[in-house]
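Note that this complex is displayed minus one protein chain, with the remaining chains in position.
Now for chain A:
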């Protein structure tokens, strides 16, 4: 029941905000406090979930709820967590809470805080639901829940090009989820069940090779749009750049994970033959994404846009890990998911703070010397950037390293030579990643500060510290002790891939 509480809390919070402002929580500050309280309570529930979770049996779905919902189409309200979903649940709850903390002092231009709070809470419902759903149609419903709120967040509180960015976001993702629905129903109908645990346990037994290949293609395309995989990524830079800080953080930190999580949770175990058939292609697009993302980053002049393109590269590593179809690779993917969520969340928070102080995110206008004009801000930015480029000892390193390791030794059914080539190209991409982040740091943090420095640029508010500290701590924690995370995911990944 704890999982029902987890999704019900933000939903009830959002519904409560439908009460007219005059009767309930007048004033924006009260509304944000309410949002922080609700998401804080949700985070608490998520932490409790992690506390009562039996790590000895991480490959089993736990704390499940399984009720019939619409029996006529075989739909069940089936929730549960295992070692794969648990870290993502905690990450989502954490990021949402930090967003509300950030909102307390840094409301985006556009007002209507009440609406924003409600939308963010609905967004949280959709994300948490996606990560805990164990029924294909229920998964799809939650997967879709995030679309309209995120659209509205970008369209109402976004930057100058918000309308187009928001439209692109929702049309692209709906295109993906339409195909996803067809693929999932194909599996569901042919296998006779919508239960993801049953489908995963069968490992594709009873599904013909043709069905598996078709279903993986459809589902894969659906998830690939969300992830996003090159060449389906074009919605992402616009959406990230135009979205307000909280939107970017949630988009990069949690929303993108729904795509890779979906591949691992739904597509890999239920149609393994299809996965094996498409894996080399997935790997190819993944490494193209890595190199493309890095090259695109080198050409960016906008801070947020640069971070957005770096996401394409990082998700490329995650996809490469998945494409190896080995426990090492999939573990790397899950690790990369969490690391990217923490680091990119932090990067977007910092980028938002830079933009707020200097009034622009354009690197040329920002000038250099941030380290001397705003040392704390620049310090955090440096930390996040080096974490993102994969400095050993920080979170970004392990996901990429393990993904490359996985590609060196891919699943026996896959062409090893191809994957070794992928590994080499991805390695080159990692170098390029380091190059653009270092270039970013050299232009932004070093050199002479632009004149005049905006008032208060050096001061970091308590709220900002509060929003950044958990992410910094998390990055250090999983970077220095990767076992904390790997231990949770290893068992279920082996079970998922049929390795027992």
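The definition used in the following text is that contacts are C-beta pairs under 8 Å (C-beta built on N, C-alpha and C of every residue); 3 or more make two chains touch, one makes a residue touch a chain; residues count from 1.
As a convention for this text, contacts and distances are computed from a predicted model.
UniProt lists the omitted chain of the complex under the protein name "NADH-quinone oxidoreductase subunit N" (options: "Carbon monoxide dehydrogenase large chain", "NADH-quinone oxidoreductase subunit N", "Beta-ketoacyl-[acyl-carrier-protein] synthase family protein" or "Amino acid ABC transporter ATP-binding protein"). Residue in contact with the omitted chain (choice from A:25, A:98, A:170 or A:347): A:170.
Within the whole complex, the absent chain has one touching residue among A:25, A:137 or A:332, and that is A:137. For the chain left out of this panel, the touching residue among A:16, A:30, A:50 or A:148 is A:148. Residues of chain A in touch with the missing chain: 69-73, 122, 126, 137, 140-141, 144-145, 147-148, 151, 155, 167, 170-171, 174-175, 178-179, 181-182, 185-186, 188-189, 214, 218.
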